[in-house]
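One protein chain is absent from this view; the other protein chains keep their places.
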Amino acid sequence: MSEQHFDLAIVGAGPAGMAAAIEARRHRLRTVVLDEQPDPGGQVWRNVEAITTRRPQDLFLFGTEYADGFAFAQRFRGCGADYRPGARVWQVELAVPAPKPPVRLALPTGGAIDTGPDDEAVHDERRRTGADRHLFYTDARGAHHVAARHVLVATGACERPMPLPGWTLPGVLTCGAAQVLMKSAAMVPAVPPVLVGSGPLVLLLAVQLIRAGVKPAAVVGTVPAGNRLRAAARLLPALLAPGYLSRGLSLLGALRRAGVPAFASATDLRIEGSERAEAVAFRSRGREHRIAARTVLLHQGVVPNASLWQSLGMEQYWDAAQRCFRPVVDIWGNTTLSGVLVAGDSAGIGGAEAALCAGELSGLSVAWQQRRIDTAERDRRAWLARRALKAHWSVRPFLDWLYQPPPALRVPADDDTIVCRCEEVTAGELRGLALSGVAGPNQMKAFSRCGMGPCQGRLCGLTVTELIASIQHRAPAEVGCYRVRAPVLPVTVGQVAGLDRMPGG
Amino acid sequence: MFRSLRDDDADPHRPEVTLSVDGEPCTVPRGAPVASALLQRGAASRLSGLSGSPRAPYCMMGVCFECVVEIDGVPNQQACMVVAETGMIVRCQVGHRSAAGCATR
Partner (left out) sequence: MTVGIGSASPASRPEFAVVGGGLVGWSIAYGLARQGRRVVVHDEGDIALRAARGNFGQVWVQDKGAGVPEYHRLTRESAVQWSDLARGLRDASGIDAGLQQPGGFSFCFDAAAFEARARLMRRMQTEAGDFGFEFEMLDRGSLDRRLSGGPALGPKVVGASYTPYDGHVNPLRLLRALYQSAIALGATHRFGAPVDAVDPVVGGDGFEVRTAWGSAWVPQVVLAAGLGNERLARMVGIRCPVRPVRGQILVTEKVQPVLSFPTADIRQTDEGGLLLGSSQEEAGFDDRVTIGNSGAIARRAIDTFPFIGDLRIVRSWAALRVMTPDGLPVYEASPTHPGAWVVSCHSGVTLAAAHVHGVAAAIARGRLPPQYAHCSAARFAAPAPGTAGKEAHVPQPA
């Protein structure tokens, strides 16, 4: 076991984490970056270094935004941060008084980046913080501990669960998984897949597969017709965001030109098969469809990868447009816990470009809190990133409402559909408990084991919150979520046994 | 089921690693996760502990724990988070892991 002290510890080497590290190093902060992947880039730039250097002929598959990641990863590698790949952080312990139980505030919806505490009193308190935030992680060699004055959680996003009949069958993966396979293993579906769901990634993956010579058998869209109307009201600010809408339109065009069969507003979805996926069945525009498919790729947007920050007990709120919990942060990413920041998609889905800006702002804020720069310099340096961040966020209300999954795909209507894949708990059992008056997700977990498996509720948490809310006619914010406890990733008993004494703690 | 991006395998110098999955050799590009080998085969990579239902890698980013397998004798490892190496011995799991194997080591 090794232990070291840093000014800033960053969890995650995606856009937000890398940008924060680069900014922090510019101000000479001793910075450590812990990331669970073997190379920097996060999911969006996954494996970008290896593809650029070893299989550049594949770069065209992923587009220019992906290729841009290489230069950024190189800057990150050269910034002087202590970068530790393959490091999975399972616990962060704050040697500070117990936080209050999480309180959910009803904040305005959409990008909450302009809300939150940002006053001198708060920051005076934060300036005094010592290196007493402790991070515990595991890599191939064992368990380790680092201490830091500030912690930045930049754990990115994960795909929103899409519980529908048959979604546990082999042959069913997420669209993100298919993209990871292309990037990290140069692999594509052996037979034409069916893509099901909504969101920019469905379009992007379909086009990437076409470029790779794998024309999807079909793209089954699940956006309800009503979404377009709600999104249209938010179109005007979206036009100000750089590039998003034109990129989307060009992807749609590519899909149409390739002649991929597309179905809109699909409902009553189910995946058929016993030992593995064999077909996708659904209704679209009043007609029943059944498409044979041995590979089905699901996606209905991404949500914050929240386990780590939720395990710390900071204040959070429910975002009604993104339909997920988000931490209460100020424009710098400061949370309601002293010395802890959250930036990028793990604080709310804004995309990679917004995450770059947010990471830079967090790096600046930590430099300021540790007196490396004064307020004037911080604000001068922050000006561009703040403006860009605002522009990137202006497209979000439009995208959030356009691609918001329909209620039937957030809370399965079919009683036999599995909600908790680990403990094999069905929607019917949860509905029964919700009807009987279970107080919330934690009582539900205790009564049904839903969320008690190794994934620790990552694939059922939002479904359970929304299920209870819809049945008990309560707001999701009031229903709340699982209380997440460390370790947020599995660690062996032997590894924990070796971490007895907390130096300096 | 997944296959290599270049089905003609035009590049004979492409760096690869070969591992064993349930006794069968399986070749994936260097740097690829073990789960990519499981998906080449296309079958279930485990049977769930409660109902024995077939499961296979699902999220490929360490979130869902569907891809857990035994790697070099250590059970319940997330195959999507472990980089494949030549000579690895991977076994698919049926039900819960045993504890007895650990006791005798």
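As written, the chain order gives the labels A and B, with residue 1 at the start of each chain.
Note that a contact is a pair of C-beta atoms (placed from the backbone, for glycine too) under 8 Å apart; a residue touches a chain by one contact, two chains touch by 3 or more.
Just so it is clear, the structure is predicted and the values come from calculations on it, not from any experiment.
Peer 1: Given that one chain is not shown, what are the shown chains it touches?
Peer 2: Per the touch rule above, the missing chain touches A, B.
Peer 1: Give the residue, chosen from A:Ala67, A:Val191, A:Ala408 or A:Leu499, that touches the chain omitted from the document.
Peer 2: Missing-chain contact among the listed residues: A:Leu499.
Peer 1: Looking at the whole complex, which of A:Ala306, A:Ile418, A:Leu462 or A:Val479 touches the chain that is not displayed?
Peer 2: Here the residue in touch with the unshown chain is A:Val479.
Peer 1: Taking the entire complex into account, which one of A:Pro193, A:Pro441 or A:Pro476 touches the absent chain?
Peer 2: A:Pro441
Peer 1: Of the listed residues A:Phe6, A:Trp45, A:Phe62 or A:Phe136, which contacts the missing chain in the full complex?
Peer 2: Final answer for the missing-chain contact: A:Phe136.
Peer 1: Against the chain that's been left off, what residues of subunit B make contact? List them.
Peer 2: Per the touch rule, subunit B residues meeting the hidden chain are 49, 74, 76, 95-100, 102-103, 105.
Peer 1: For the chain that got dropped from the picture, name the residues of subunit A it touches.
Peer 2: Residues 91, 93, 97-98, 101-102, 134, 136, 313, 436-437, 439-443, 446-447, 449, 452-454, 456, 479-480, 483, 485-487, 490-494, 496-502, 505 of subunit A touch the chain absent from view.
To be clear about the criterion, only the chains that are shown with their structure count from here on.
Peer 1: What whole-Å value do you get for the distance between subunit A and subunit B if each is reduced to the mean of its CA atoms?
Peer 2: 25
Peer 1: In the complex of these two chains, what residues of subunit B are touching subunit A?
Peer 2: Within the complex, subunit B contacts subunit A at residues 1-6, 15, 28-29, 31-33, 36, 39-40, 42-45, 48, 50-51, 53-66, 68, 76, 80-81, 83.
Peer 1: Within their complex, state which residues of subunit A touch subunit B.
Peer 2: Touch list, subunit A to subunit B: 36, 38, 43, 47, 50, 54, 58, 88, 158-159, 168-174, 176-177, 180-182, 184-191, 212, 275-276, 294-295, 305, 421-424, 453-455, 458-459, 489-490.
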